[in-house]
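Every protein chain of the complex appears in place save one, which is left out.
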Amino acid sequence: MLENTIEATEIKSSEELLKAVEGLKNDGYRYSTMMCQKENEGHDLIYIFEKDNKLKNLRYFVKPGEKPKSVSGIYLCALLIENEYQDLFGLTFEGLAIDYKGHLYLTPNSPKAPLA
Amino acid sequence: MGMLNLVLSNISRKPATRLYPFEIREPFKEFKGRLVFDPENCILCGICQKKCPADAISVTKADKTWELNVFRCIMCTECVNGCPKECLSVSNERPKTGAKETIKVVVPIVEKPKANTPKAESSKAASSK
Partner (left out) sequence: MTTIIPFGPQHPVLPEPIALKLEIDDDVIVGVLPSLGYVHRGLETFVNTKDYNQTTYICERICGICSALHGITYTRAVEKLFDVEIPERAQYIRVIVGELNRLHSHILWLGLFADGFGFESLFYECWKYREGVYDVLERITGNRVIHSISKVGGVTTDLTKEYIDITLKMLDTLEPQIQNIEKVFVNNYTVKKRLVGLATMSKQLAYEAGTAGPTLRGSGNAIDVRNTSDWDIYKDLGFKTCVEDGGDCYARTKVRINELYESIKLIRNAISKLPNGEIATPVKGTPTGEAIMRTEQPRGEVVYYVKGNGTRKLERLKIRTPTFANIPSLLLTLPGAKLADVPIIVLTIDPCISCTER
């Protein structure tokens, strides 16, 4: 249905994701960022990596209730964006380097998961 | 020697700042200072209200009013470019701080020259009732 979608490699399981990210790091890729959006009850994650001015994207679908694995063990800089999505989408990332427990942006009395 | 030059040039130089309340710089002629509404030609179409990204303009057809919330207006001039009758314009005059929050203008809808056609007359009659 969508026209001009971005090219992305589909990833099936979280183990495969960690392996793919590890492989990208060994290839000399730089972690750029990650997108998250609601789709079919679950969440669609797009990881963006960069090398020699070219982007490489990984797409991973998080099923409802699933706890995705954090890549902050491989790329430390992923911790801020993963904490952001814990706040805004109510996801829980396993194995975060620094876990703010959903309070990076939000205070205890602010709305829960405003983007979810 | 370089130091002496610096001291001398600093003594003879005019200050870089202005003595503000007594000496006010004229705004540039391109400066988007304030929105000016001329109700003469307005047809209350509401395009400015639809285009406004800040929801600052509200047009009420029933009361024939055009209202601008000055505190919300971001001077993007979308409404100026969008107005089909060119009722809106930008003035480079600086708005005064703490001015009124809203400007409400009653629009006198002037009948067009073609008002003689029976259809327009009947609508005029309906509106005057």
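Order as written gives the chain letters A and B; numbering starts at 1 within each chain.
Operating definition for what follows: a contact is a pair of C-beta atoms (placed from the backbone, for glycine too) under 8 Å apart; a residue touches a chain by one contact, two chains touch by 3 or more.
Being a predicted model, the structure only gives us computed values, none of them experimental.
The chain not shown here touches subunit B at positions 16, 28, 30-32, 51, 53-54, 74-78, 90. Residues of subunit A that touch the chain left out of view are 1-6, 25, 30-33, 35-37, 46, 48, 53, 55, 57, 75-81, 98, 100, 103-107, 114-115.
Heads up, the rule we're going with is that only the chains that are shown with their structure count from here on.
A separation of 45 Å divides the Cα centre of subunit A from that of subunit B.
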